[in-house]
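With one protein chain removed, the remaining protein chains of the complex are shown where they sit.
Every chain is named by a letter (A, B and C) in the order it is written, and numbering of its residues begins at 1.
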Amino acid sequence: MTEQTKVTTLEKVVVRFSGDSGDGMQLTGTIFSNLSAILGNEISTFPDFPAEIRAPQGSLSGVSGFQVHLGSKKIFTPGDKADVLVAMNPAALKVNVNYLKPLAIVVIDTDSFQKSDLDKAKFTTDDPFKELGLTNVQVIAAPISSMVKDGLAEFGLDNKSAVRCKNMFALGLVCWLFDRPLDEAMHMLQNKFAKKPTIAQANIKALTDGYNYGHNTHALVSTYRIESKKMAPGFYTDVNGNKATAYGLIAAAEKAGLKLFLGSYPITPATDILQELSARKDLGVKALQFEDEIAGICTSIGASFAGSLAATSTSGPGLALKSEAIGLAVIAEIPLVVVDVQRGGPSTGLPTKSEQTDLAQALYGRNGESPVVVIAASTPTDCFDAAFWAGKLALEHMTPVILLTDSFLANGSSAWKLPDMKDYPEIKPKYATEYKGDTPWKAYHRDPETLVRYWAVPGMEGFAHRIGGLEKDYDTSAISTDPHNHQKMVTTRQAKIDKIADYIPEVEVLGDKDADLLIVGWGGTFGHLCEAMETMHENGKKVALAHFKFISPLPKNTAEVLLKYKKVVVAEQNNGQFANYLRSKISGFNPYKFNRVKGQPFIVSRLVEEFTKLLEA
Amino acid sequence: MTEQTKVTTLEKVVVRFSGDSGDGMQLTGTIFSNLSAILGNEISTFPDFPAEIRAPQGSLSGVSGFQVHLGSKKIFTPGDKADVLVAMNPAALKVNVNYLKPLAIVVIDTDSFQKSDLDKAKFTTDDPFKELGLTNVQVIAAPISSMVKDGLAEFGLDNKSAVRCKNMFALGLVCWLFDRPLDEAMHMLQNKFAKKPTIAQANIKALTDGYNYGHNTHALVSTYRIESKKMAPGFYTDVNGNKATAYGLIAAAEKAGLKLFLGSYPITPATDILQELSARKDLGVKALQFEDEIAGICTSIGASFAGSLAATSTSGPGLALKSEAIGLAVIAEIPLVVVDVQRGGPSTGLPTKSEQTDLAQALYGRNGESPVVVIAASTPTDCFDAAFWAGKLALEHMTPVILLTDSFLANGSSAWKLPDMKDYPEIKPKYATEYKGDTPWKAYHRDPETLVRYWAVPGMEGFAHRIGGLEKDYDTSAISTDPHNHQKMVTTRQAKIDKIADYIPEVEVLGDKDADLLIVGWGGTFGHLCEAMETMHENGKKVALAHFKFISPLPKNTAEVLLKYKKVVVAEQNNGQFANYLRSKISGFNPYKFNRVKGQPFIVSRLVEEFTKLLEA
Amino acid sequence: MEQELKYQPKDYKSDQYVRWCPGCGDHAVLNCVHKAMAELNVDPKDIAVISGIGCSSRLPYYMNSYGFHTIHGRGAAIATGVKTANPALNVWLMTGDGDCLAIGGNHFIHAVRRNIDLNIVLFNNKIYGLTKGQYSPTTDRGFVTKSSPYGTVEEPFIPAELTFGARGNFFARVIDVDLKNTTDILTASARHKGASVVEVLVNCVIFNDGIHKQITDKEFRPDRTIFLRHGEKMLFGKENEKGLVLDGLKLKVVTIGQDGYTLDDILVHDAHTEDATMHMMLGMMGGDLPLALGVIRDVDAPCYDQEVEKQILEVQAKKPHRTLNEFLMSGEIWEVK
Partner (left out) sequence: MEQELKYQPKDYKSDQYVRWCPGCGDHAVLNCVHKAMAELNVDPKDIAVISGIGCSSRLPYYMNSYGFHTIHGRGAAIATGVKTANPALNVWLMTGDGDCLAIGGNHFIHAVRRNIDLNIVLFNNKIYGLTKGQYSPTTDRGFVTKSSPYGTVEEPFIPAELTFGARGNFFARVIDVDLKNTTDILTASARHKGASVVEVLVNCVIFNDGIHKQITDKEFRPDRTIFLRHGEKMLFGKENEKGLVLDGLKLKVVTIGQDGYTLDDILVHDAHTEDATMHMMLGMMGGDLPLALGVIRDVDAPCYDQEVEKQILEVQAKKPHRTLNEFLMSGEIWEVK
């Protein structure tokens, strides 16, 4: 399976449909495998009938299953363990308990998980998952039977015939999960029930309803990667990128001794950050939903002015709306973290898909010369560090920082070693009280070394001042339209950002020192690029990887690193935005480009293929 | 005068204060010339006292004047004709009528231009300007006397003493015009009236009031350049860039046989476009003010959907607000012209100043891969052609087009030969009725050559369809999340824009074929770069100029032109946005950069100096 | 007005699968929209259905007319452009409580103030459906949602009140489960010239199931709602035994035959009166008073789209030039020979 949607990181996938023998799992599985084949997948299937011909309904021995293994190539077996299990009743869950991959997706019909059903499958508690020790699976619990009944009301079927369509609801849901268009399945159903048009229509309706249910609820399915093979001793938890981002912001506020404020507006796939922080009232966080994205950032700008560590979270279209206000934060020189969880664009685009297409917007999407800091997280857990960095740089350098993550990181989860905040650096904003200049303090007086203006917060005695969006005089901080002053301020604002290069780590090169090819990446593609590099090492190729977390400003050693290798390829999920940015910054840098804009993570095997070709070119 | 503000294009300027002998013009002129000297200008002055010692008040013989010629260097004479005349009464206007440059700025006190005043100066009609044949001057008509009286009410002066301060009001206004800080003038007044603190304060107040009046009204002052030395036969009118833009849009609508719709919101310096088009109801234009910039563009998107040639006009901060909606127009593939009259940024910045700092925003300021057409006008009259082009490309290629002008072009006026619309090309949108494909028409079916989708407008029989911000299927036009389809659509949207290079002229190189230095510019700097080139030719240097009007896509011969010259300098009023863009597009292009971000037009002598240095480097 | 009805509801249905959850209230509204259009007898090609973003905003895809599914909150502005550019079109705006009143609040109040002839259907499920369950500007104070895990601390907008505050001339309220009245009122809203706002109380079965149950359930409806009809008495209750009377500046429920109240005492609904005081009082009912359904206000006033056209004609009547060249030649020009 080259491309699939909700189960994003896998190139091969095993799906198992399982239920009572009356539940029609064989038909379901057959249709699914057939339509996958039609879509060009290689498949291998394994129908698994119950041993007893007429086992009691709902019993363990009555479970019927159908397993499909599908992928883009080299599918030789029906697979060992399932990535996705459809369990129509508790018995189906129980018999498959040992055949699930970690974080497998389990779809259940809650209507068939009632007390009586659990009894039939010999469960003794009312929580079958707990009882089976199934703690690391992702459950999609849907009231399938009742939704099917509701959905088919218009057909006037008797109850039993209606409920019999529930397998098609389940199939619809799985089709949604794998982005399978329904047309072929409908076609097959029409053929199968050619003589019973009502039944055909009812099945088709149930199929569509199941698909829509998945579509409308998204059913919170995430992806899983093991980021590091060796686990250091310590306490761990599972965390996805959005949660890690939220925690990173909390950590930064803690280290700075400030309150955290988040002004936000829901938008896929960033909403979780707002939701997680809204729940963190225990930690004193003020995370609030406002009327739109502009209010989200503007309340944050207000909170920053009032002395909080202020952040706002959004995705692409929301970042576009925030453009004007980011410019205000730039000229007012106040600390602000703007988190953009990138999704497929342009416009509303593909809201649930992942891309890296907002980089140019983050760098340039404002009127005037309006430089900001841009950082990108590379893994779900790195979102924590990246968010911490964002808070630190914003506060210590009095600037907006745009933190780019993406849908893939946001929903992807990893085992995460709980950080000990003692290991993290202090965050020390420069307050106006530290000003030591000869002339009386003014709002835009700067620390000579960092060019950072001193921060005065309402309530501080002796530092009342006015700031705003109009250009200010370098010395007096009053409004100024003087041309020389404007040039000086434009230059200073840029220099302030450029100087941050002194306060961030250099970019590291992984892999071969004397590589024949340097892979350059940034942000959420780290895992795939790294895996590609490692695979190539196994194939005996000399390759290295320079993966960027700090984008504006670039680490100090960037030019040196990039110009050192004969062949360089910049790989990104857009049309070359980072490559273009690097070329505009580094004379003589003419890399190859590998670009995919499919709303999907890279496919490691394709990367290896392409990079190997480049090596040979 | 190296840098000045409202009177932007001149490197030397002649200001004449003129009024009744009792009006204090000598003091006014002296203060103004002194403070200019303090600010580093070279000056030459000419006090011009009335011949009669006690001529009747208001009479022609009672006019007293003071002329100042100031500039950055080489000021040898008090100047011949005035760029700015302050005429405190009709007599002062009359005696100076032959000493005014074309489009000179004339400041008058309307309170002293009443019937009785006109009589004293022997005017016979009530329109002194008309009577004197002064049609091409720019008049700032302010009720100076009454404003001074109002403004000084708090001082409890008698009427006469109060009105006597009106010269200081005039001075304040002129100071505003030339961006002279008031501090020095205040200082001088304090010294002069050291013994009469109330009078000092009153004068200072009047000075400030005059300054503020200028500041708050902007008093519509524009700049003037002669664009071409030889005038072709035909009818001419004066036009500034904003009007020319408005007319260009009307022309495009006419040629396309469509109604023109403009949805807008006032913002300096773009408001005039809205105002001019609002007045063009005679031509059937629907130009309407909405609640904000987002509504401005969104109503236009609606009007475009409904079949108008739709445009929206704004300046930098407004363009930022429109970012999200431009993305919608990109993915919906509807025609739309977005005019951005650039001003000083970032944020509110310097609203009345001119810059070229929105280029990056125009190119990249949206989420996702979101390509648009970008065009920049090079002179006030070229705004007409550029706007016409914008309309043509938008309609014929079903795309948003961002037209960049700037404050300098917008307010600068030129003699303009009235275009004959017969000389302009047809504009032919591809309507759905022209679709000739094998399968039934769908909304995103494309002309194979241009990749432009066929336009269907509500009301057309047989073409009802739904479009929107979500990704659509290439073939069926239904919503699609398919990865391959998304890649195909991303590639196609970019290719559609790239193909426009086949429909625009190549970039021309002016000057020496075998130049040692190629100057590269874009947009509103054309006049200055051209003059710089010509001056260098006079100095015997071999230079050429490639000035870009079409920026995205670039003309087809761009790489060829840019790579042909040994030395290339990209000169622009920003930190190098066009240079960076060119570098990202053209391998091996490593130009010098000349960047100024002062909110001011280039200064030709400085350009010549810098470019000559480059030649010698 | 006898007119041949040429269209069936199905003529307005597109071939797209409807993607709402089984049981979502939006399905019912969609059907009513189809029926209302057939009732209005308008050619699908002359209809433009505009929406923002949200579950409800997907409606244009299910119509066989021209449609534009735009961006979040901007539907009102885009619809304003469509209607102003071509007043001959029948323009609908489909919008949710979040789309219309959160991000789209400004365009909404301005469209209402301008009285542009749009048919605005506000799907109020008191939740953000599409983004899976955050609170909206109509969510009740204290309500727990995904983004208000400890309950909201905000007073909700009352769409009727906001509409009147923005100078609205047509406001109606209906419930998803009442197909007949919803169809009728959508039809009436489309016939009204000017901005008409129809608030439909819809159920989001997934993220806010039962939010309107206390009002819409058959058992409660007669006592907790009152259906207003212009020119008719304000009666409600299972047997129409209750009615509204005015008590000073307050509305009061009385039972006919009790406390000396007779049918004559009961207020008569006047949707057409220009003064909005009574409409506001009716729109604000709830709590002890029954929730008002039906057309609460329906007043004629100049329409923006028409006024824009009228002004152009007036100006053109006074000026001869129609082309750019004619106009330029009529200005201040000089000749170079």
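Simple rule for what comes next: a residue touches a chain if its C-beta (ideal position, glycine included) is under 8 Å from a C-beta of that chain, and two chains touch if they have at least 3 such contacts.
Keep in mind that this is a model prediction, so the values were computed, not measured.
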item: Touched by the hidden chain, restricted to displayed chains; value: A, B, C
item: Which residue of B:83, B:254, B:293 or B:447 touches the chain not shown here; value: B:293
item: Touching the absent chain when the full complex is considered, from A:152, A:189, A:298 or A:341; value: A:298
item: Selected from B:79, B:302 or B:317 as touching the chain missing from the view; value: B:317
item: Among B:98, B:125 or B:216, residue touching the chain not depicted; value: B:216
item: Residue of A:40, A:56, A:156 or A:234 in touch with the missing chain, whole complex considered; value: A:234
item: Options B:201, B:271 or B:381, residue touching the unrepresented chain; value: B:271
item: Where the unshown chain meets chain C, residue by residue; value: 103, 105-106, 109-110, 113-115, 137, 150-151, 153-158, 161-167, 246, 249-250, 275, 277-278, 280-281, 301-302, 304, 307-308, 310-311, 314-315
item: Touch list for chain B against the chain that is not drawn; value: 147-148, 150-151, 182, 208-209, 212-213, 215-218, 265-268, 271, 274-275, 278-279, 281, 289, 291-293, 317, 347-348
item: Missing-partner contacts on chain A, residue numbers; value: 231-238, 247, 250-251, 254, 259, 261, 263, 280-284, 286, 288, 290-292, 294-295, 298-308, 310, 324-325, 327-328, 332, 417-421, 456, 458-470, 478-479
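FYI, only the chains that are shown with their structure count from here on.
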item: Centroid-based (C-alpha) most distant chain relative to chain C; value: B
item: Centroid distance [mean C-alpha coordinates] between chain C and chain B, Å; value: 43
item: Junction residues of chain C - those touching two or more other chains; value: 53, 71
item: Overlap residues in chain B, where contacts from two or more other chains coincide; value: 324, 327-328, 332, 468-470
